[in-house]
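Before I ask anything, here is the structure I am working with.
One chain of protein is taken out of this complex; the other chains stay put.
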Amino acid sequence: MAGLLFTPLAWAALSLLLDFRRGRWLSWLGMLIQVLVSLSLWFAVATGGGFFYALAGWQAPLGIALRVDGLAVSFVLLTAAVATACGVHAGVYLDPSKSWQRYFWPLFWFLWAGLNGVWLGADLFNLYVGLELISLAAVGLVALGGEAAALRAALRYLFAALLGSLAYLLGVALLYGQFGTLSLTGIADVVGAAEPAAALALLLMLAGLALKTALFPLHGWLPPAHGIAKSPVSALLSGLVVKASFYIAARLWLELGDRLGSQLLAQGLGALGAAAVLWGSWRAFRQPYLKQVVAYSSVAQIGYLFLLFPLTYAVAEPVSRLAQQGITLQVISHALAKAAMFLAAGNLILSVRSKRVDALGGVSHFLPFSLFSFGLAGVSLMGMPPTGGFAAKWLLLQASLASGQWWWIAVLLLGGVLAAAYVFRIYRASFLEDSASDDFYHPPKTLEAIPMILALLALGLGLVAEPVLSVLALPFEVAAGVTVVQP
Amino acid sequence: MNSLPSTALIAASVLLPLLYPLLALRGVWRGALRALLPLLPLPALVLALLSASPWTLELPWLVLGSTWMLDELRRSFLLLTALLWSTAGLYAAGYLGAEQLRRFCVFWGFTLAGNLGLVLAGDMASFYMFFTVMTFAGYGLVVHEGSDRACFAGRVYLVMALIGEMALLAGFLLAFRAADSLLLADVAAAITTTGTDGWLIAALFLAGFGVKAGLPLLHFWLPLAHPVAPTPASAVLSGAMIKAGLLGWLLTLPIGESGWAPWGQFLMVLGFVGSLGAVLPGALQRDPKTVLAWSSISQMGLMAVLVGAALAAPGHAPLLVPLIALFALHHGLAKGCLFLAVGLVLPASRVLRLLLWLLLALPVVSLLGLPFTSGALAKGVMKDTLLALPGLPLGSQLPLLLQAATLATLVLVARYAWLLWRQLQPGTVATARWAGWALAVLCSAVLFWYLPGVG
Partner (left out) sequence: MSLTALLPILALLSSLLAAVVIFALPESSHRLRTLVNLLAAVLKLAIVAAMTWGVFRGVDFSVSFTMLPGVNFMLRADALAMLFAGLSAVLWLLTTIYAVGYLEDSPNRSRFFGFFSLCVASTMGIALAGNLFTFFLFYEMLTLSTYPLVVHRGTEKALQAGRNYIIYTLGGGVVLLLGIVWLHGLAGDLAFRETGHFQGVDPSLHGQLTLIFVLLIAGLGVKAGMFPLHGWLPQAMVAPAPVSALLHAVAVVKAGAFGIVRVIYDIFGIDFAYRQGLLEPLAWLAAFTILYGSVRALSQIDLKRRLAFSTISQVSYIILGVTLFGPLGTVGGLVHLLHQGIMKITLFFCAGNYAETLGVHRVDELDGAGARMPATSIAFTAAALGMIGVPPLAGFVTKWTLGAGALAAQMEWAVLILLLSSLLNAAYFLPIVYRLWFLPVAAPWPEERRWGRLETNAWLFWPPLVTMLMLVLVGLLAPTVVSPLSWAQLIAVRMYLP
């Protein structure tokens, strides 16, 4: 249990001592263990139900309390899957001869630790710590790109992240001052309606998290950072990192939103999300560089997540559940699909030796496998059946319909169409046969296999959405329950 | 009633010509194609001769559920069709060159199958099917020569035929709704009882079959198409296929049902218009085949008059229908002979030449209705019957009109004979051609008298 949090830190420390190649072997071993542990935890929760866990027996206000529920373990498992995929990919993809690459593994593990911390954290401060850990590691990873542009992007990212953290911390401080506790459930138990200070705190925290999640119009830092980073890093950032801050925002909203939020806030956040969907997709469609396309697609896909706010505010319980399930599926499927897409894009770029979209002509001939992975991931992003993206879209559509907020239906459908536009632009470029050059590089098989696996997972998610959701549903049933297990 | 001849014979009479085109698949079977041309209608001929009493054959698995049958009316038409096609086939075997032989034979086979099949058909779907097959395949015969004139004629033929087909399809569909049965025998009664719908159906049938039968204003294709086809094809077009329209009328129009007198009158008028109106354009032609085509329009007009009379006087229909069949048989064979004669040459010896002209004259006099010919019988009976029937429309003018029609026939036939006289050149042609023509003349002149039950 605790291993999930601390072993990544241990791996980080260990790998700090080693160079890239040895760090790679160590990390691969570490990943294997992490995956196994995550899996067994997931099965434990899936069969036994969720529980609270106090680290070293210290209870919530003082110690580190972990909230181990279906949602959290699912995200832990997701993290294990995506991070492992990216890690393995990175081990092959990155160039060991560059001296700075030795910092990859420590940063990678710090990131992982931070992510698990956020998924499992039960109080606001721990969440903050996890968030900071993630941000710093992510900035470091971006900087590893090595070029001047990468450093610039990393710096920009850093400022955004710090600003976001600051806002969040301010909100935490306000809440602590008012309620004297940092436990989320603790606050939720005592908070009442119409408490302006608490409402301000929530607003601040949401704003900070929105910045970190790159919600339109605060997304300016994301495309350069995700676009310039090495592909496995981009995959990690887009797949997991932005989800961490959103996860916290969602937790806050679901616990406190019904009393501290307002219809205006909910609809406003939803509107921003909608704008992100449209603007991000449109920008993605216009980008000349492949990875920029994928990065802007992330901006768009993140926009969907913010539909959570209007669709859970002041609606019937079943509708809210539909929306939550939809958003959760969207998080998972986007994580898998986007990681797959970035990794596949990396392969394509390696193969044609150019980052431009219009250089892809003929690649369908030479690198069908990677292109196919890219395509499958794209299918999920478009929300076409039977992918996870479709399942998410379906649930969100149902929720919009049931809550009478039909305008989100338009956003969801239009977003799918726009996603199709930018994905098919890539296909189109790669199916063109009259390309002059047929000088292609064939990446190693491992690099080709990993995005395919991720893409297939995203695809399969749609088919097994019901069982997955039944595990995910555990938190919202059990969170308020009292299944507290002492070690 | 139902003493069915062997099913194999019935099947063979349609299937033989229908499958015959398969021989065209291999170039080396050319000889067989040619040799089989006259033999194709033989099963049908045997069938017509053997079927002394009517029969009905149910084929529920075919097309939409078929019924094939042969009664006195159909038997007469079957006889005509088989005889004429057989002689024309023999003639064709001597007429055709090697060029495009296969294509011609394919269309010949299909057209023949259609023509025979529609005579046997007892239900709408089969009738329409065979009728359509004949129409479409007939196009191949019309344009066979490939000249510009032939192509133009083919186009006109096809366009008008298609419009006719559509009228028929609409008519059959409506009749099917009215009768709730596919049987042609049920049509007449059904359309009489359905009011306005019935009129529409009758009009559609009248027009649809009228195209094929060369009814005035629907006849434009006929003087174009009949002459341009190869001579044996012209013969069957004008002799046999044109009669399919007539048979269609007889089978679908409410003959024998009361209440259709105005229709009968209308058709009689139209018939006389055709019969007399064809004279002038026909007499102005320079091609004997075109003259014959106009003559066909004229003669079909007379048959339309008879159909009209049958409609107008339902009580006398049982008398008139066999008469129409008789007239058709007479005209088909005679017209066939005349067409075939166009492709002949003058033999070297004077005796033979004399014989030729003698034989040529036989169908001519028959058509004119001179004594001791089939024409005398057909036209005589026609005149007697029409004039004897009480209460026919046009009653007072009928004798005059009939006289005029006879005159019209005379003018056209004389024009034809004159043109033929001028046109026939000495030369040699294949024996088969002679044989085919001679056989046709023989049939026309002699066989007619010995048919049981017709006279």
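When the chains are written out, they are named A and B in that same order, and each has its own residue count from 1.
Heads up, the rule we're going with is that a contact is a pair of C-beta atoms (placed from the backbone, for glycine too) under 8 Å apart; a residue touches a chain by one contact, two chains touch by 3 or more.
Worth saying up front: this structure is predicted, and the values here are computed from it rather than measured.
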item: Candidate in contact with the missing chain, chosen from A:F6, A:W28, A:Y427 or A:F440; value: A:Y427
item: Residue among B:L101, B:L173, B:A203 or B:V273 that touches the chain left out of view; value: B:L173
item: Absent-chain contact - pick from B:L33, B:L78, B:V119 or B:V143; value: B:V143
item: Residue among A:L5, A:I349 or A:V379 touching the omitted chain; value: A:V379
item: Hidden partner chain, residues of subunit A it touches; value: 322, 325, 362, 364-365, 368, 372, 379, 382, 384-386, 390-391, 394-395, 397-398, 401-402, 409, 413, 416-417, 420, 424, 427-428, 431-434, 462-463, 465-466, 469
item: Subunit B residues that touch the omitted chain in the full complex; value: 25, 60-65, 103, 125, 128-129, 132-133, 136, 140, 143, 146, 151, 158, 162-163, 166, 169-170, 173-174, 176-177
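Note that only the chains that are shown with their structure count from here on.
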item: Centre-of-Cα separation between subunit B and subunit A, whole angstrom; value: 85
